[in-house]
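Yeah, one chain of the complex is gone here, protein chain that is, but the others are all in their spots.
Let's look at chain A:
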Amino acid sequence: MDGFSGAVSAAFGLLAALDPELTGIVGLSLAVSLGATVTACALGMPLGALLAVARFPGRGLLAAMISALMGLPPVVAGLAVYLMLSASGPLGPLGLLYTPTAMVIAQTLLVLPIVAALTRETVAALHDEYDELLRSMNAGRMFALGTLLVDARFALTTAALAGFGRALAEVGAVMIVGGNIAHATRVMTTAIALETSKGELALALALGAVLVALSALIHGAVALLRNRAEGPAHA
């Protein structure tokens, strides 16, 4: 493909030169997807742990529903959030449509099931292992939950990263609730879609390369932190 390598070096050149347009788009992508991942972890990890440990009627059904929602199409999540936030929707008066906050909400919907389902599996396995010990210590339910979550922290980073990956990669939800507004709600994936629709295929692909490189950088950094924290004992 002619012009592709040129477009890639131009895209990375803009990034290296801290071109305000591109860095703004990249920054918003990271802020929105990280915001969604953090929110989803704050809600999804306790939920997943609870599903792993607690016994209550409908637990199996709830767990199955959450697993099923891992396949929720982003465009459906976007539509649902659009209908809620639209000026004629129930949350319209908040005026959140076409703002980064709306994008965080939509992506949280996408990330939450992944984080909750993976947390449930991890914690369930640990719970089987430590149940007797925790009982012998007479540990309360909250203490037990907290202990299990802390012990599972490395596996949970993977859950968070999987969720972050989904958020960073999706285009359907942020396109609908963000509107791809220049300098306001344009992120990497919607910018790629826009360049594609202008027929600027090489530039679109180059932006994709930037996105993948950033994602690799983040995963690498997390792996590094994890290796250091885990130490040789666990290796």
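Assorted remarks:
Going forward, contacts are C-beta pairs under 8 Å (C-beta built on N, C-alpha and C of every residue); 3 or more make two chains touch, one makes a residue touch a chain; residues count from 1.
By definition in this document, contacts and distances are computed from a predicted model.
Hidden chain, UniProt protein name from the list "Transcriptional regulator", "succinate dehydrogenase", "Gas vesicle protein GvpL/GvpF" or "Tungstate transport system substrate-binding protein": "Tungstate transport system substrate-binding protein".
Set against the missing chain, the residues A:97, A:173 or A:211 yield one that touches it, A:97. In the complete assembly, the contact with the undisplayed chain comes from A:87, out of A:87, A:137 or A:217.
Summary of contacts with the chain left out: across A:8, A:32, A:63 or A:148, the touching residue is A:32. Within the entire complex, the positions of chain A that touch the omitted partner chain are 27-28, 30-32, 34-35, 37-38, 41-42, 86-89, 92-93, 95, 97-101, 104, 153, 157, 160, 179-185, 194, 196-201, 221-222, 225.
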